[in-house]
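Just one protein chain is left out here, and the rest sit where they should.
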Amino acid sequence: MNHSNIDMKYAVFVIQCPDQKGLVSRISTFFYKKGFNILHCQQHTDIAQNQYFMRLKLDLGCLSSSRKDLERSFEEFGRPLNLEWSVHYSDHIQRIAILVTKSSHCLYDLLLRQQGGEVSCEIPIIISNHPDLDYVADIFRIPFECFPLNHENKCRQELEVRRVLKQHHIDLVVLARYMQILSEEFVKEYEQRVINIHHAFLPAFKGANPYQQASDRGVKMIGATAHYVTADLDGGPVIEQDVQSVTHEHSVEDLKQIGGDIERNVLARAVKAHLENRTIVSNGRTIVFSTGV
Amino acid sequence: MNHSNIDMKYAVFVIQCPDQKGLVSRISTFFYKKGFNILHCQQHTDIAQNQYFMRLKLDLGCLSSSRKDLERSFEEFGRPLNLEWSVHYSDHIQRIAILVTKSSHCLYDLLLRQQGGEVSCEIPIIISNHPDLDYVADIFRIPFECFPLNHENKCRQELEVRRVLKQHHIDLVVLARYMQILSEEFVKEYEQRVINIHHAFLPAFKGANPYQQASDRGVKMIGATAHYVTADLDGGPVIEQDVQSVTHEHSVEDLKQIGGDIERNVLARAVKAHLENRTIVSNGRTIVFSTGV
Amino acid sequence: MNHSNIDMKYAVFVIQCPDQKGLVSRISTFFYKKGFNILHCQQHTDIAQNQYFMRLKLDLGCLSSSRKDLERSFEEFGRPLNLEWSVHYSDHIQRIAILVTKSSHCLYDLLLRQQGGEVSCEIPIIISNHPDLDYVADIFRIPFECFPLNHENKCRQELEVRRVLKQHHIDLVVLARYMQILSEEFVKEYEQRVINIHHAFLPAFKGANPYQQASDRGVKMIGATAHYVTADLDGGPVIEQDVQSVTHEHSVEDLKQIGGDIERNVLARAVKAHLENRTIVSNGRTIVFSTGV
Partner (left out) sequence: MNHSNIDMKYAVFVIQCPDQKGLVSRISTFFYKKGFNILHCQQHTDIAQNQYFMRLKLDLGCLSSSRKDLERSFEEFGRPLNLEWSVHYSDHIQRIAILVTKSSHCLYDLLLRQQGGEVSCEIPIIISNHPDLDYVADIFRIPFECFPLNHENKCRQELEVRRVLKQHHIDLVVLARYMQILSEEFVKEYEQRVINIHHAFLPAFKGANPYQQASDRGVKMIGATAHYVTADLDGGPVIEQDVQSVTHEHSVEDLKQIGGDIERNVLARAVKAHLENRTIVSNGRTIVFSTGV
């Protein structure tokens, strides 16, 4: 038996506040008194910022009141402690839109993981600025919307994309090698809800053609970075990174293939962490709690 | 400022018990009521075994009673919950004995890390069955005791070793490439207080000459394993492991050199985890809590 | 421009013989005199076995005679040097049969890499003992043959499998999580032409359920091994291995997911190395030449 039992409903509270005495005791006691079983409790203190972070996973089977009541009650409890918090329920399946251009490897990877149950979400829509990957959407029977870009329609095209996102009640936007910069408005609307995969070990090799840059610079490892998208291009909070060794023998084409394997794994880990509410962004950095029960 | 501030005294409680509702709340509230600030709280639930594990780091500056009182009080508190627990105080510097044979790399590594303050402990004695590494002990001005072995004196030699360990009030025995099997009595006396570095990725390549075994088998990675020593040779609970890629070009000699680098890092990480009371052995496995503040 | 230019035809000679003076000179001069451009030359000497290994990649554009003539001529040249050799032409696309049971991740991965041009081969048939993955074959429009197994038909089923392999002129059999042991006759017929992916870091955790074994043993890394299949179960020459760190927090289910990512990458690298004629088996070990131009 596993806590993540499919029939068990649970809630995840993600909390941050100024560090102060008694937080663990007070917060855990709040839930204990309500009759909850804490399945998992993770925390972190950023000493430099004097900030406290907590992730609590609760067995919802013990919930005696309504969810609204629970939330109201916790809000009241948290006010004197200056808690910022959010709660996520396991029976609310998040809805992801995947944005792509021409590369299929990250798209396939996410779709297969979702199909295999490894990543728990719905994927109601795939959006692209190119028609190339329509056939992949077809295989998985997911609607595909193509909004081509030219020199004049950048703004209008993005509005179309955002309209479709709204229409599908999208919780998380995944840029799975979508080679376009998003506007500030877009980024603001989906703050900490847009994840991008950059095909380099950031902050090295920002911008275009990182594998060519890596080859030119003669580095001995290449990598990939999944990060939340902010107005600062390639500067958003890092969620996951990984690298692999390469040598002088590897051509740029080789680097792309090796890099592709890193990209898809890194992106999948980041999306999974986000969907499991294991990430908190603070001060430009991402706290990523480990895979818990 | 860092929680691990040299002037700050703290206590670490390491706790395990059958999983039950309200543990976080009850335990954290116990300490909160005593006026303690919880600096760090880590936990794990082994669902298959229905067992709960916790590591709590407390600011001792808040201790209003004596340590004995605190312990008595916690003992009483924990009895109905069936807590097994231990407490460790930061001003009790643990005493390590390093046992070696002829290889110096792990010995040097531990001594340098201790000297540099990376590993917090005292090393009052180095013990060997060979005189070769006396000069290293000399450099660091640490007493060196040599108890040579022959076909007849195995038992007596070990008794000598144990006598010296007692004499120096040793808390932890580190087998830094000590190529001898310990008796069951020895292992029992220092249960979960003897750490060995095995020069292979266990459970592959148990026993003697693992690099030769690895070369013969043609594996593409070699590794090292730090584990607590039990009566089952090379079968004790794993604390740390790491590996590195190798190719057909590497001779057994190359494997030894590459492996040596892995060994020293893996052993140091394991010793550090033990000294920071971040390890709990349960059911033949080791829970290793991550580096916390 | 790249040597592996799609329009360029090339030949790869894979050679082994007892080590002796002048091999590089004599062999390279043989080809130089025939007017060949050597695109890449890799070699290895196994000193313990006194055996020499060479891989030569030649521009076939320079071939002035027939291939048969070239081979006859090289055979004659090599006889006094006791050369064992084989030659592979880039315009002979190898034919792979993929054998599966129920897991789809390695199958998808190989199919996608083949589709994307990363792995150069034809995949005319997918064979299984279960009907589950028929739909994957369908997506890629590849024939799928299902030969179910029961307690009585083991031998007959395998004969069916071998019949289909012959019918499709299969060069390489890939066991992409095919959970069946092959008979000695099968293995002999396809010597060094059957690659298996074992879901553990061999020689650790041979046999069934390696992730459960790894969890029980409490190892801190899990891995996967691609190897040529021999009569010795899980004992064949290793081609590729990789691992990833895990902790006490990972359930067996987590290990399977993490392991799945390692498996598919390791298997793909092994298949690619084989198809590019970069592997030579000798004395139970595999020489794997690095990715060359």
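Quick notes on this one:
Which chain is which? They are A, B and C, in the order written, and residues in each are numbered from 1.
Throughout what follows, contacts are C-beta pairs under 8 Å (C-beta built on N, C-alpha and C of every residue); 3 or more make two chains touch, one makes a residue touch a chain.
In this text the structure is predicted, and so the values were computed from the model without any measurement.
Remark: the omitted chain is touched by one listed residue; of B:His105, B:His130 or B:Lys206 this is B:His105.
Screening B:Glu160, B:Glu189, B:Asp216 or B:Asp261 against the full complex identifies B:Asp261 as the residue touching the chain left out. Residues of chain C that touch the chain left out of view are 1-3, 21-26, 28-29, 31-32, 37-41, 43, 45, 47, 245, 290, 293.
Counting over the whole complex, chain A has residues 44, 46-47, 201-205, 216-221, 223, 237-243, 247-249, 251, 284-288, 290 touching the chain that is not drawn.
Considering the complete assembly, chain B touches the hidden chain via residues 2, 104-105, 108, 112, 116, 118, 139, 247, 249-251, 253-254, 257, 261, 265, 290-293.
To be clear about the criterion, only the chains that are shown with their structure count from here on.
The mean-CA centres of chain B and chain C are about 42 angstrom from one another, to the nearest whole unit.
Within chain C, residues 247, 249, 251, 290 each touch two or more of the remaining chains.
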